[in-house]
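Below you'll find the structure I mean.
Every protein chain but one is kept in place in this view of the complex.
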Amino acid sequence: METFPTNWGRWGADDQLGAVNLITGEVRARAAAEARTGRTVSLARVSAIAPLTGGPTASMTAGSTGVQTVMMFTGDAPMAMAEVMIMTPHHPEITHLDGLSHMVVDGQVYPGIARSASSGPAGVRHGAADAFGDGILTRGVLLDLAPGGALPEHHAVTADDLDAAARRGGVEVRSGDALIVRGGWERATAGDRDLPGMTSGAVRWMHDHEISLYGGDIGDARPPIAGDVPGALHRLALTRLAIPLLDGVNAEALAAVCAELDRYTFMLVVGAPRIAGTTGLPVNPIAVF
Amino acid sequence: METFPTNWGRWGADDQLGAVNLITGEVRARAAAEARTGRTVSLARVSAIAPLTGGPTASMTAGSTGVQTVMMFTGDAPMAMAEVMIMTPHHPEITHLDGLSHMVVDGQVYPGIARSASSGPAGVRHGAADAFGDGILTRGVLLDLAPGGALPEHHAVTADDLDAAARRGGVEVRSGDALIVRGGWERATAGDRDLPGMTSGAVRWMHDHEISLYGGDIGDARPPIAGDVPGALHRLALTRLAIPLLDGVNAEALAAVCAELDRYTFMLVVGAPRIAGTTGLPVNPIAVF
Amino acid sequence: METFPTNWGRWGADDQLGAVNLITGEVRARAAAEARTGRTVSLARVSAIAPLTGGPTASMTAGSTGVQTVMMFTGDAPMAMAEVMIMTPHHPEITHLDGLSHMVVDGQVYPGIARSASSGPAGVRHGAADAFGDGILTRGVLLDLAPGGALPEHHAVTADDLDAAARRGGVEVRSGDALIVRGGWERATAGDRDLPGMTSGAVRWMHDHEISLYGGDIGDARPPIAGDVPGALHRLALTRLAIPLLDGVNAEALAAVCAELDRYTFMLVVGAPRIAGTTGLPVNPIAVF
Partner (left out) sequence: METFPTNWGRWGADDQLGAVNLITGEVRARAAAEARTGRTVSLARVSAIAPLTGGPTASMTAGSTGVQTVMMFTGDAPMAMAEVMIMTPHHPEITHLDGLSHMVVDGQVYPGIARSASSGPAGVRHGAADAFGDGILTRGVLLDLAPGGALPEHHAVTADDLDAAARRGGVEVRSGDALIVRGGWERATAGDRDLPGMTSGAVRWMHDHEISLYGGDIGDARPPIAGDVPGALHRLALTRLAIPLLDGVNAEALAAVCAELDRYTFMLVVGAPRIAGTTGLPVNPIAVF
């Protein structure tokens, strides 16, 4: 890992945006030019809720879920219905944005701050997911690694895989682009099967191509890829390169539209709720064509 | 109220999109054309979190908040930090999207479904906020009711107020536009002061102009406006007209950019987390210039 | 139901203790005399917890449970471990004390107070489970309806059944006693089987014998008993007679000790946590021999 590139210090000792700094005015304008018809595609999977109840009012059994709700009593013959939500944002069932302080390396988070200075019982002080609260807008590029199908079980995604997908889509990945990857897998529904995942070589490719944001249905392999850095996406891309991650993306609808239009670039808009001080936030990234 | 217009039935007996149906392909294309430089402005207020803890690890006193978090124990010398969030989406501190089933009129919700068929202890079955899960994209129009200042306390916003603001901004509101209103008030920080609010006449104006979506820092007056329908925005616009509401918008940054550019229209992208079955969802609406 | 007895008004228009008023000084002294060796038996079932987590730190699937916990982050190399608990006290998995305001009859709760005056979004103002916060101490009597076995599925427990069990145990139920019933069933583990339950005749028997408190593994039948008041225990005993209920009791260990000692009376001590303003509280009733 000594020789793996790092972005610690590249944008200053107190930076909280990481690779999103690569989205310059020029990149934004290029992204805006992608919005032509205004057609939108969501990159989020639909997360089911489970009622947090028991006894007389609800079923006794429920699968695990990332979100539970309690419908509140608001009066007899209620004029309004409203709920309380209990959520674990990093649950695989929820498409979410990982903040730069989510993962810890040797007791530190990007860009070299002690974990204890970054987060604690009261929440996150540095590197929260809300650092991107103004919204992320850039050009998105879909690399479909398995058009119409799915990657083999436990496939180790390499730089060559990414290059091949780019060629298939006829796109050139450019500095500041958001990389969206489709492999035909969902961690939330994969059960016990071995998951494909990104190699450290693929992460280095992201660095070489100056990716600003990663989103995909391919994350880190389970179990780890033999002979490689375990959890390369979370432990290298997120932490060392400070590339924020869209975890648990569902890219099926996006891939269908890209194929239909034969066009693998689009404007991507990411507006996570502006809840300050968390390591992750649920999000619905929107692709605009 | 007999003569107040209604959209119940306009888009079918099972519709869940309401006035968002007004966003046609032509409207979307018009919206896309607004995205020129790719500059983004968030319409969400920043919501602080409070730790849901006590005893040795946290402060004993905290103001009420819309979101509480518990930072989870993930092991000694943790490799990842992650939290559980407990949220009341309709809390005034949180910018959120009201689903069409949030408010109940005479035991029914849009478009004439019994409340008991729409929602219950297990969540929302019809008219959930996630009905807009593919994302809402349309042209946004900012009407600044009090440029550089704030509306008087308990001001009743009329159709004339909206017309005057449109003239000031040099904009013509068109069918399918999202109406964003700035009045210089925040319910979350207004304390005990009387709040300005929308009149039923202003809501009728929205109907006449075929607004698809309402967002603003002006909601319903507190206390209700004498001689008018109480809670016109929630009880007429949301329920009768099926105009989804962005509650708790912070339009300060937006107004500043509009003034700077002398341009009061923009592309608006609303991607609420795709959590199914709730009456409301936290959201970060993004204006794109 | 017109002729069914009621205790509304018997102890005043503002009473919150109901049948616990029957525990006089004489009753208490009689109960104290039952404590001879100091041997204790718990009447509570053990409630499993489920972690409220997801993602990397916990299993993806879990059965429904009455209690969820989040182990809190308290620092690296933590000096203390502590959790947040999320509980639905009325869940069948949790042995709990039903407060007198839990069930509503015709919009009222004991002793004739409007439900809206008794409880609302902010909790319970009258008839909370904490009304018994000083502790309940009385003589307990175990009536084992099916020694060594279980009642037949969907058995309707009658006054004769109670009399027969009292004869078997060689006990005379007296005014102020707590009635503990064992039938060999657990609602929490009964799955889809039809549950036995108390008839209105059995509830009338409790009134005639001036029971102060009911606890048992037999509650209300599921489905309701044909031709009888549905939910007699909750809708007559708890509400009309104001007999607080210990729901979800596990009486197996108690029955074993009673059989071993050939002694079916004991001192019963019920100390529910003094959390004010709730309709129910988890509790561990202790039998002392």
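Order as written gives the chain letters A, B and C; numbering starts at 1 within each chain.
Keep in mind that, in the parts below, a contact is a pair of C-beta atoms (placed from the backbone, for glycine too) under 8 Å apart; a residue touches a chain by one contact, two chains touch by 3 or more.
Everything quoted here is computed from the prediction, not taken from an experiment.
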| item | value |
| --- | --- |
| Residue of B:I49, B:I86, B:V109 or B:L281 touching the missing chain in the full complex | B:I86 |
| Sole contact to the chain not displayed, among C:V104, C:A159, C:A190 or C:A259 | C:V104 |
| Chain not shown: contacting residue from A:M81, A:V141 or A:L162 | A:M81 |
| Touch criterion as defined above, residue of A:V20, A:L43 or A:M71 at the omitted chain | A:M71 |
| Selected from B:Q16, B:S42, B:T74 or B:T138 as touching the chain missing from the view | B:T74 |
| Residue of C:L17, C:I113, C:L137 or C:L236 in touch with the missing chain, whole complex considered | C:L137 |
| Residue ranges of chain C at the interface with the undisplayed chain | 25, 27-32, 35-42, 44-49, 51, 53, 57-59, 67, 69, 71, 77-90, 94-95, 101-104, 107, 115, 118-124, 130, 133-138, 234, 267, 269-280, 282-286, 288 |
| Contact set of chain A toward the excluded chain (per top definition) | 52-53, 55-57, 70-78, 80-82, 84 |
| Absent-chain interface as seen on chain B, which is shown | 52-56, 59-66, 68, 72-76, 86, 88, 90-93, 107, 115-116, 120-121 |
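Keep this in mind: only the chains that are shown with their structure count from here on.
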| item | value |
| --- | --- |
| Equivalent interface positions on chain A and chain C, same or different at half | same |
| Computed distance of Cα centres, chain C from chain B, in Å | 45 |
| Distance from chain B to chain A - Cα centre to Cα centre, in angstrom | 25 |
| Centre-to-centre distance between chain C and chain A (centres being mean Cα positions), rounded to whole Å | 48 |
| Per-residue overlap in chain C, given as positions that touch at least 2 other chains | 52-53, 55-56, 72-74, 76 |
